[in-house]
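Only one protein chain is missing from this complex, and each of the others stays in its spot.
Order of writing sets the chain letters: A and B. Residues in each chain are counted from 1.
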Amino acid sequence: MFPPITLEILVLALGFILLLAESFSQSTSKRSLAKSAVFCLAWIFALSFFVTSAPANPEPGSFWNFYSADPVSMVFKRIALLTTMAVLVMALEYEKVLAKNIPSAREGAGTGEFFILPLFTCSGLMLLASAVDLVMAFAALELVTISFYVMVAYMRGSHASLEAGVKYLILGALSTGFFVYGITWIFGLTGETHFTKIALKLASLQGSDTAILFALVLVLVGLGFKVAAVPFQSWVPDVYQGAPTPVTAFLSVGSKAAGFLLLLRVLEPFLGVASIAHKILLVLSVLAGATLIFGNLAALPQNNLKRLLAYSSVGHAGYLLMAVACVGVAPSALGSVGATVGFYLFAYLLMTLLSFLVLTIATQHTKGEEIQHFNGLSKRSPFLAFALLVAMSSLAGVPLTAGFYGKFLVFAQAVNASQWTLIALGTVTVGAGFYFYLRVVAAMYWAEPADASPIQVSGLSKMIIVLLVAGIFVFGVNPKPVLSAFQTQQTPLASAH
Amino acid sequence: METSLPWIILLSPLASAVLILLFAHRSKPLSVLLSLTAVFAAFGSTLLLFSSHSVVQTSATWIDLGPALHLTIGLKIDALTRVMLLVVTGIGALVHVYSTVYMAEDDGKARFFGSLSLFMFSMLGIVLADNLAMMFIFWELVGVSSFLLIGHWFTKPSAAKAANKAFLANRVGDFGFMSGILLVWAATGSVEFAGIQENLAKLTVNPSLLTLAGLCLFCGAVGKSAQVPLHVWLPDAMEGPTPVSALIHAATMVAAGVYMLARIFFILEPSPVALGVIAAVGAVTAVLAALMATQQDDIKRILAYSTLSQLGLMVAGIGVGAWGASMFHLFTHAFFKALLFLGSGAVIHALHHEQNIWKMGGLRRTMPKTFITFVIGTLALTGTPGLAGFFSKDAILLAAWHKSAFIFGAALFTSLLTAYYMTRLVVVAFFGEAWTPNAKHGHDCPPAMTVPLMILAVLSVISGYKFFAGSIFGEELFHSVHAAEHVSLVPILAVSVFSIGTAGAWFLYNGRSKDPVKIPLFRNKFYIDELYASLIAGTQDLLASFSSWFDHFILDGVIVRGISGLTWGVGYTLRLLQFSNLQGYAFLFGTGVVILFYMLIK
Partner (left out) sequence: MFLLCFMKSDYLPILLQVLVAIGFACSALLVSLLLGKATRRNATKDTAYECGMIADEGPQPRFSVKFYLVAMLFILFDLEIVFMYPWAVIYKDAILEYGASIFWSMFSFVGILTLGYVYAVKKGALDWKS
């Protein structure tokens, strides 16, 4: 048994060690880096079951004032570890494309860091899951974001990747600026950075609400960017399309999860202020509605699968925001909003990783990412086609998949909170979603392939795909284990009301 | 042990189905082996269950949505369940053995056994379910596996059509069944049988709702047990392989409706209207189907109509409140009807897929084993004193006698017709001369086919006696079988109509090579199929022209084009926001910030 912070330290240390090993080694093949990283992460994952729990009442001044390790944050840590492992496997599949797009004297040179940077993102995500202090949360969030800046622009031979990198960097820096400004406002108002203490101070604050709202807007802007909420979503399609595919997958899963986790934590103190709670919910509903409409409708005319998934990522942010916009009410029979968001993120993670993994493997043989390039995939590789079918069905929300249950929970929360407008919008956009997700399925199964050569899948990827598919079905039929993992303790939001 | 046995019974066919359909479908012998292992495991476990007569209940939570809806996967074993389990696994085991030979030459043998295992799983699920929701799920699964088995020879258009017909007719009934479940759930707040029984008072306070719920639930039985007006699918279902007809469309699946009614009898009991409707539907089905059977030429169709008619009798029995008697008749009927079907299968197999009885004849000499067992089955079905059918039919007749003259009359008339058409079948097919050269080459089938026949023949004789049925039903349940007071006139009447029917048919048909009686109305099944076809066609034409207009101008033109155009338009417009220009994005971002500020601080 050892303190939970050991996990983050181990991941960081692993990153440093691999970084140095890479710079000292003479070998041109970098695959062993990724493989050893996956192996070590698996060990760290196993270790995560043997950590001590956080003290109930930490001494003032101790580290526990910045960092907590309740069961929910442990679940998030484990999810971060598993996601990183999947992304690394994806990166292995992507290695050839990567090497082609990095001009260098020796083949394979300069690809090594691509397998190491995810580790830093991972440790950032893990720290974020435990952060109970704004400073800690901000530092963790930046660790995640900065490593993403590098990874997005990693293919320096590709214009799209560089363009994506610049856009992400500039807009990301802009949003970070707003977020920090918001934090300083909060600190100015309350003199605290710890979430619980902020909540106490805010609730008893005298005077105008304007200053509080000002702080809230700034924070919402910063986090709205991270979760890709309309109108801060403009970076998403270009960045997702331009970035290397494994990074896109990581971005859509990791960045989104981090954003929503922090959003829930930051919103809690503000919702404690009775006079502004209804305004907050209104703004959240408007954001959710706009995000739903934009994400799902703008996806309709897309022909590029990667870009389609980018819009779909915005659309799913809409459903998640829809759940967040229901925080005002007491926990329903289905559990708190926190658990709903947690389950939805988990389901989204499974299906997004699955679609991007298939995309990564398939595009190396299809010579393109347009939907038409996937024509007749079922004849070339029934395995991949079936996996993508499952992913698309789950994204669209076909019953018995995890995606369906996630949507079901979100709608149940909305019904509980009587958010009828959002429910109507959600229903319409689910319909639109069916159209554009199943277009991909139609292309795979009913169109004739231009090139009928079969596609081989490596053993490791095959294993991950099987696990993801199984996960989608298992947690779609029996969502209980995941739900109860997020419900073991009162989540921050549930305890506020 | 007690709690794990039901799970073994339920899950071993599932395991076999999954293994066969996913992995073993390339190897016929392996599929057969898996399927046989599963069915014998289930049968063996069932026998073990009889070691004690206690009620076993085991469950696992499936969906827990708080107090509003708590669904469990629960298995319940009581006396009723034990009887059904024995029928399903016992006859199932015999049919499996029989099929190994019957389907030997078939290319789809592995698929056949996979579907058969799937059917066993679904049927056992219905029998074991302790709540209506689970029962409904297995009910649908049974529908699916029945669809697969009827359409086993899916390359034959008639088989494919029959499979569709069965599925659709069942869907109609299932819709009612589902509405009934929802009504009961809405009223009592539970779908578990125990829970409903506890809260039944909430339902009985509103008699019209109770009646409605009862009738809706009955709809499910109408579909599955092929009662009028949804009976049309069962005769067509004979397109499936004969062992399937024996197992599914005679002994078990079609009996599921009757079993379900017996299971929920406590809901029906307080509503005399619902019971009246059930009795009437059963009686009408019994008589109509028997009349149709008198003029059929296809050996399997005669048996199919006979099944319809007997099921009608059981439903009528439920309607007059004698659910114990109905279950008893279900029990005995399962044995002799399975026997008759398997016997007919042996004939068909021997005569190279000849099903017309007028092209058989004289088979008693060439197929003696089949002949003897078939005759035993016939005697049991027609109600010969001393054989199983006599006892069980007598129980229903007695109950009807006390309740309603109309039902009693209908049941008696059905018995007369049953004796008549079954004797006609036996006389034409087995007596006389071989009417075609094909029929001369009849021969008894291999032991894997004849041994099940013999076992069933023995059971057809003894299953009506108390020493056998009583030990299976258990003391309490067997008592309810003979709840009605004994009236000696009833068996006398039953025996006399049996004698009249048998003698009449004997004299009419002995030695004939052509049917001397021609009643087109009966032969054409009262034109019900045609009526449906023209009704559906007529309504369809009318509806079609209207909906074509509606579809063209309103749906397609205004709504679909309009909405899809609108969404696409919005999509395209929204896409224009992504103009790939960083400054523009930053500008949008800033606008967003301003809007947020405006919304929150104004």
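The rule is short, and it goes like this: a residue touches a chain if its C-beta (ideal position, glycine included) is under 8 Å from a C-beta of that chain, and two chains touch if they have at least 3 such contacts.
Predicted, not measured: the structure shown is a model, and the values here were computed from it.
Trainee: Among the chains you can see, which ones touch the chain that has been omitted?
Mentor: A
Trainee: Using the definition of touch stated at the top, determine which of A:Phe2, A:Phe16 or A:Phe39 touches the missing chain.
Mentor: Once the missing chain is taken into account, the touching residue is A:Phe16.
Trainee: Just the residue numbers, please: which parts of chain A touch the chain that's not shown?
Mentor: These residues touch the chain not displayed: 16, 19-20, 23-24.
FYI, only the chains that are shown with their structure count from here on.
Trainee: Using the average of all C-alpha atoms in each chain as its centre, how far is it in Å between chain A and chain B?
Mentor: Their C-alpha centroids are separated by 50 Å.
Trainee: Under the definition above, what is the set of chain A residues touching chain B in their complex?
Mentor: Residue list for chain A touching chain B: 163, 166-167, 170-171, 174-175, 178, 210, 213-214, 216-217, 220-221, 224-225, 230-232, 234-235, 237-238, 279-280, 282-283, 286, 293-294, 297-302, 333-334, 432, 478, 480.
Trainee: Using the touch definition up top, name the residues of chain B that touch chain A in the complex.
Mentor: For chain B paired with chain A, touching residues are 62, 64-68, 567-568, 570-572, 574-575, 577-578, 580, 582, 584-586, 588-589, 591-593, 595-597, 599-601.
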